[in-house]
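Note that one protein chain is taken out, while the other chains of the complex remain in position.
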Amino acid sequence: MKSQQALKILLGIYIFIFFAYLFGPLVIMSITAFNSAEFPSITPWECFSFRWFNEGKIAYDGQHLAGLATDWRLHEGLITSLKIGLGVVLLAVPIGLSAALVLTQVHSRLRTAFYSLSIMPVLFPGVIIGISTVVLWDRIATMGGGGLATELGRNGIFLTILAQACFISTYCFLIFVARLQRFDQTQEEAALDLGANQTQVFFKILIPYMMPAIASSCVIAFLASFENYNTTVFSILSDQTLTTVIASKVRLGISPAISSLALVIILITLTVTIIYEVLRRREDKKKKELEAEALFAQTLDSRLKKAKTKGLKIPKSIFGILFVVVVCIFGFNKMVEKGMYGSTCIAASEKEKKSNFADQLKLLQKNAEKASQQSSENGDVGEKKEFDSIFGDPNLFKDFGGFDSKTQDQD
Amino acid sequence: MKYFFNKNGPLISTYLIIAISFWFVFLIIIPQLYMFDLSFRPNIPSLLRGGPDDVYTLIHYKHFLFGSQTSGESYNYVDVGVFFNTLLIAILITLINLCFCYPIAFYIAKVASPNTARLLIVSLIIPFWINELLRSFALRILFAGEGFINNALLKLGLIDNGINFIAMDVALYTGLNYAYILLMIFPLYNAMETLDKNQLEAAEDLGSSMLKTHFRIVIPHAKAGIASGCTMVFMLTAGALATPVVLSSPNTFWFTQLIYQWFNMNDNWPRGAAYSVVLLSVSVVFVLLMMRIFKVKIGEIVR
Partner (left out) sequence: MSADVELQNVSVSFGNFYAAKNVSVKIEKGEFFSFLGPSGCGKTTLLRAISGFSEPSDGQILIGNQDMAGIGPNKRPTSLIFQNLALFPLMSVADNIAFSLEVRGTGKVQRRKRADELLELVALSGQGDKKVHELSGGQRQRVAIARALAIEPEVLLLDEPLSALDLKLRQKMRTELREIQKRVGITFIYITHDQGEALTMSDRIAVMNQGELEQIGSCHNVYESPRTPFVATFVGENNAFYGTVSAVDGDMVNVLADGHNFLAKAGDLGEGKKYTFKKDDKVIMFVRPESIFLKDQNNQADNIFTAGFKAIEFEGNLKNIYMSIDGKQNVRCSVSNAVDTTDLSNSKNVELKFSSRDAVVLPVGPLAVD
């Protein structure tokens, strides 16, 4: 018994560590979004600010670091991503549905082959799907001789929709297959028997039944498209989606604006998940009540008609939320007290850094002089190296997303 | 075929046939075949394709193995090295993930109460929906030279100088592990969930030790889940691009980055295609291997 107790405790610790590992980085990243420093960090905490959600800042070396609200590259990428997501949903969901339907109608040998082919795309590395789409359509575009084919073949958005639909259709397919397995085929026959033609059966019986699966595959398809990078980075050609913008930003140097973007996404995800979960629970509860009622109606067993639990039951999670809110308010108050929030704080730290920077510059100059005098190599300057382009790619700077206005970028 | 039309009616049959053939032929088969074909072609401007210069050649595969003719090396140590490094690390990460996730999956599937399990699953899904790039970015913040971990260690006095995690590839490997961990948990969980709890209790009753119970009962039962999880994690790790882009050090390459380079920077598409074919064949071999080892069907791997 003793050893079992110990085992349980160990398991508990393990699970805690696991979840800490899973969430820790995300939490820390979220917090860095509020630090006014231009390097996303917690420990040298400058000031609490929302600047990375809004305007960003002009760095002390004159660089403009855009915030979330002012970064037009992100905005354009977002719009492209939304377009692609919509296109993928429109393409992948009908494809997945049709494949799932046909799977129920083919038999034995053919069925295995059909199924294997359908799930193949998720076993292909994403980069390969992107590449193969691009090379094929480049060829088509060349042969198209300037017509529609050429236009489509050189359109990054179109290619990305095709490439993503290739494997996202499989996700939809799998969702539909799971739902169809529970479909009672005699319903279709009953409808036929009652005089419906096949098209009517499809729209009046099958589609309503598949509706929940259609809805969830739309969501899944959209999300999968939205967050895809590996395929998109090849097929998007000269356009930019949200993910490729993020990628090029991250490669250039890490800015808290990305943290703030991540936080926004995390919050959206959290909200959607919580709403979904609450709805689901409510549904479950309703179903249970209905079942109990039906059972009661059938058996008229009064024991089953339990008195409904009276009074307002407060879910335990409320306490957790309250606790978090209280801590946040308390911490914020402390910060205001200590003068770590607001423009004065930012101005102060800015000034300090500027003088630091001037010192450093002087030091560097001195070093450089020394170095030239001694004609010997000087060690690299800490961080700088890893922020350089990873591939030594000269094109990378075209991706630089820091500028505020388009005019600046056009030169 | 006549039966098919009878069953679905003319309108729906047409839709089904068009949708499926579009998917199979235009999205899956032709692009792959064309890429395969292209990998045997010389690198010439696309206008010359189909011309007299467009002959079959093995030059790109040769380059992968032996390097360019001008280099003095007898083998292409760089590319082949990257290739094997990628495979090795992907396998290691898969195994680590398996060990790491097994207890969690088991806990959620068989130990936790239904409500707790549900809560845990939901909280597992949340980070999964956040972009891989952003998750890698979070790790980048932790591992950067002036990042959270270094600062924390410095403050605690455990180290004197910052550790360059990124150059040491620690960041990359952690990131790859972090990125696909959930794709290991869910197949394992799904497989274990169907295990009858009575079997576990019976085994315990018969005096089987906990380890033995797992090896004799749980693992055989979760076989398909293990195969599925391992395949997914391996494929995604070996084919990862987002995480290496964010977290790899300037002098470490992931194999996908080589492909990317041939494609976008050096504009040598046929060579990129050849490297892609190499990656694809490894993936196919790996899937077949998993199917063999675990004696599962392909349908059990992908769910």
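Letters A and B mark the chains in the order given here, with residues in each chain numbered from 1 onward.
Just so we're on the same page, a contact is a pair of C-beta atoms (placed from the backbone, for glycine too) under 8 Å apart; a residue touches a chain by one contact, two chains touch by 3 or more.
Everything numeric here is computed off the predicted structure, so don't read it as measured data.
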Displayed chains contacted by the hidden chain, counting the whole assembly: A
Touch criterion as defined above, residue of A:L10, A:I268 or A:L290 at the omitted chain: A:L290
Contacting the left-out chain in the complete assembly, out of A:I119, A:I157, A:V177 or A:A191: A:A191
Residues of chain A (touch criterion as defined above) contacting the omitted chain: 184, 186-187, 189-197, 200, 204-205, 208-209, 290, 294, 297-298
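In this text, only the chains that are shown with their structure count from here on.
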Between chain A and chain B, centroid-to-centroid distance (C-alpha), Å: 18
Complex contact set, residues of chain A against chain B: 7, 11, 14-15, 18-19, 21-23, 25-26, 28-29, 32, 39-44, 94-95, 97-99, 101-102, 105, 115-117, 119-129, 131-133, 135-136, 138-139, 142, 162, 165-166, 169-170, 174, 197-199, 201-202, 223, 227, 229-230, 233-234, 243, 246-247, 250-251, 254, 258-259, 261-262, 265-266, 269-270, 273, 277, 382-383, 385-386, 388, 390-393, 395
Parts of chain B lying in touch with chain A, wherever the complex brings them together: 4, 7-9, 11-12, 15-16, 19-20, 22-24, 26-28, 30-32, 34-35, 38, 46-47, 49, 100, 103-104, 107, 111, 122-127, 129-142, 144-148, 151-152, 155, 162, 164, 166-167, 178, 181, 210, 231, 235, 238-242, 245-246, 248-250, 256-257, 259-261, 263-265, 269, 272-273, 276, 279-280, 283-284, 287, 298-299, 301-303
